[in-house]
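For reference, the structure I am asking about is given below.
As you look at this complex, bear in mind that one protein chain is not there, while each of the others sits in place.
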Amino acid sequence: MSLVAFAILAGLILAGALVVVFSSNIVRAAVALAFTFFLIAGLYFMLGSPMLAVVQFAVNAAAIPILTLFIIMMTRSRSVRPASGIFVLVALAVVIAFAGGLWAYLGAAETQVFPVSPEGIGLRLLSVTLFPFEVASVLLLLAMVGAIVLARRVEE
Amino acid sequence: MITLGHYLTLSAVLFAIGLFGVLTKRNVIAVLMSVEILLNAAAIAFAATAAYRDPLFFSGQLFALFIIVVAAAELSIGFAILLTLYRHAGSVSTDVIEEMRG
Amino acid sequence: MSRMPLPLDRHIKPKLVGYDPTRPRPGVERLAYTLFFGSLWALVVVAYGLVPALFRSQGWLDGALGFFFYAVIEALLAFGIAAVVALILIVVLRKYLGKVQERVGPMHYGPAGVLQTVFDALKLLGKEDFAPANVDPLIFRLAPAITFVSAFLMLVAVPVAGGWVMADLNVGLLFIVAASTLGAYGVVLGGLAQGGKWGMLGAFRAGAQLVSYEVPLALALLAVGVYSGSLRLSDIVEHQQGLWHVVPMFIPFLVYLVASIAELKSTPFDLPEAESELIGGFNTEYSGMSFAFFFLAEFVELFLLPALVVVLFFGGWHGPLFGLDPASFAAQALQSFYFLVKTAVWVWIFMWIRATLPRFRDDQLMDLAWKGLLPLALFGLILAAFLRMFVEVV
Partner (left out) sequence: MSLLAEVWEAVRAIGQGMAAVNRRVGESAVTEFYPYQKPEIPPVSVQFLALIQNEDGSDRCVSCLACERACPSQVITIERKRNPAGKGFVLERFDLDFVNCMHCANCVEVCPVSAIVTVGDFEHAVYDVNMLKADKAFLDEIGRRAQVWYSPKFGVEIRKPDGSIEKAPPEMQPGGLAELLAGEEGA
C-alpha cells in the first residue's frame, strides 16, 4: 500500500523534474519545479519528519520558485534553447548516476522508519549543532546583504 | 515495504536529471533551477538515510535543513548576480558570461 | 416619418417581484445575517462534529475504504464551508461598504438584496470562460486553482473547538505560513500568463508585496509559537486558557494584523489589484469560473485570516461553558459558536479597516514592511522568548 503511494509520488517527482529540464517554456519549468519540490515535501512526510516537510514546503516549494518567477519576469526571458554538443557526456553522467542508484538500492534494505518530532529537531539543532546553526544564520545574513548590494542600482 | 534503497534510487535519478539540466542549459535561470534539483536530491538522500539508520541523532535531517538554508542563500545571491548581468548585457544566456572573459 | 419611439412607450419600470427594493428593511437584513451565521454554524457542527463522531462510533475509520470515504466527505464539507463563507461575506461586505458610503448596496435580488451573491455566482457560471489569444493556457488555468487551493489548505489546519479540527498538525503554525505563501503563486502566475500590461504590473506588485509581508507574518507567528511552547494550533489555543495572548503578545499581534491585511490584498495594501490604476491587476483578463475562483479565494481568506487572529491571540474557542463537560458534544458545539462569533467580530474589523483607509504608495508599502514591521516583529520574538523564560521560572 505505502509502496504504491511511494511509487506514485516518485513517478510524479521524476516527471516534474524532467519537465523542468526539458521544457522549452521557462515559466512552465518554474511551475514544474514548484510542483516537484511540493511532492518532495510529501516524501519527507513519509519519512516521518513533518518539520522537514513543512520547511521544504515553505522555503523550497513556495518561496524559491516565486523568486524564480520574479526573476523570469524581470529579465523578460520566456523560452530556453538547450545546447547540443555535450549530450554524449551528459548521457554518460546519467548512466553512471543511475548505476550508482541501483547499487545503493541493492546495498540498503532497511525497512524501519524512525519518525522525528519537531521538538527533537529543535532541541538537537540548538544543542549539538549549535555552531553550524550560527554559521548558517551568518550565511543567511551575508546572503541578504550581498544580494541587496549586488542588485542595487548604483546611483549616478 | 519501502526500503532505504528506494529513496536512494530516487535521489540518484533526480540527481542525474538535475545534472543533465546543469550541463545542457544555456539560460542561467534554468541552470539555477537545475542546481536546485541537485540540492534537493542530496537532501532526500540525507533525510532518508537519517530516517532509516539514525534514530537517535537524525543528523541527516538536520543536514537536509542546512541544505535548504544554503540553497536559499545560493539562490538569492545567484539571482542578484543574474540581475546585475542582465542590466549589464541585456541577456541571461551563459554565452554572455563567456564573452566577459579577459 | 420619425422612428423615434414616443415617450409613452419608453418609461419602463422593471416589474416588482413581491418586494420593493426602494424600501430599506433593516429587520429583514438582520434576520438574514442571523440565518447566514446559523447556517454556517450548522455546517461547521456537521463537518467537525457529527460526521467524525458518526464514523468513529461505527468503527468505519479502521478500514482503508472507510477512511477514504471519510476523507472524501470531509473534503466536500470543507469545500461547502468555504463556499458558504464566500457567499455570505461577499454580500455582507457589499452591504457594509454601501452603508459606510451612504449607499444601500445591492437591493434587488432577494428581500433587501440578501441573495445577491447567489445570482452573481449563477451569472459567473453562465459566462464564457474566455482566454485571450496569446496566453499560455496551462498556466492561465492553473493560477486560479492554486490561489483557491492555498486558501483551502489554511482552512484545514484551523481548529474551531476542543478536538474539532480537520488536520491537527504538530507543525500547524509553519504549515499556515507555507500555505499562505502558496497564495502568491496564483497571483504571480495569473499576472504572468495573461501577457498584458496590467497583469504584469499586478504580478510584480503582488510578488513583491506578498513575499515582503510574509517575513513579518512568519516572525509574528513564530513569536506566538515561542511563547506558547508549541507549533500545534490547538495547543496554542489551550495555552490561552487563563490569559488571551493579545495581552502578553501585543506587539506580534499588531504585526500580524498589518501583515495579514497585506496578505489579504485588502484596501490599504491593495496595490496588486488596484482597480483605479491596474483594472484589477492580475485578474484583468479572467472571466467566468476562473474569475470566480479568484474571488472565492479572496473571501475565504477574508474569513481565515481573522479566524487565525482569533486562534492565535483571542483565545480561540474559549468562553464560558456554563458547567458543561469540555469533552461533551454540547460543550464543543458551544465552543465552536464562540469561535465563530469572535471570528465574525474580527471579520467586521477587517471590513471596517478596508472601508476606512486609503491606498499606500508602493515605496511606502516596502518601507513599512522592511523598516517598520520587521524590526518590530524581531523585537516581539525576543520579547516572547523572555516572557517564556519568565513564565517557566515562575
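What to note about this one:
Chains here go by letter, A, B and C, matching the order in which they are written, and residues are numbered from 1 within each.
The rule we apply is simple: a contact is a pair of C-beta atoms (placed from the backbone, for glycine too) under 8 Å apart; a residue touches a chain by one contact, two chains touch by 3 or more.
Remember, predicted model here, so these are calculated numbers, not experimental data.
Displayed chains that the missing chain touches over the full complex: C (touch as defined at the top). Residue in contact with the omitted chain (choice from C:A32, C:V45 or C:M107): C:M107. Within the full complex, the residue among C:L35, C:L357 or C:M389 touching the omitted chain is C:L357.
Contact between chain C and the absent chain runs through residues 1-8, 10-14, 20-22, 24, 96, 98-104, 107, 352-353, 355-357.
By our rule, only the chains that are shown with their structure count from here on.
Taken chain by chain, the contacts run in an open path, each chain touching the next and the two ends left apart.
By the count of C-beta pairs in contact, the leading chain pair is A-B. Per-chain Cα centroids separate chain B from chain C by 35 Å. Separation between the centroids of chain A and chain B, computed from CA atoms only, is 6 Å.
For the pair chain A and chain C, the distance between C-alpha centroids works out to 30 Å. Among the residues of chain A, those touching two or more other chains are numbered 55, 63, 67, 72. On the chain C side of its complex with chain A, the touching residues are 64, 136, 138-139, 142, 169-171, 174-175, 177-178, 181-182, 184-185, 188-189, 192-193, 200, 203-204, 207-208, 210-211, 214, 218, 231. On chain B, the positions that touch chain A within their shared complex are 1-21, 23-27, 29-30, 32-34, 36-37, 40, 43-44, 47-48, 51-55, 57-59, 61-62, 64-66, 68-77, 79-84, 86-87, 92.
Of all residues in chain A, only 1, 25, 27-28, 31, 34, 50-51, 53-55, 57-58, 61-63, 65-67, 69-70, 72-73, 117-118 touch chain C in the complex they form.
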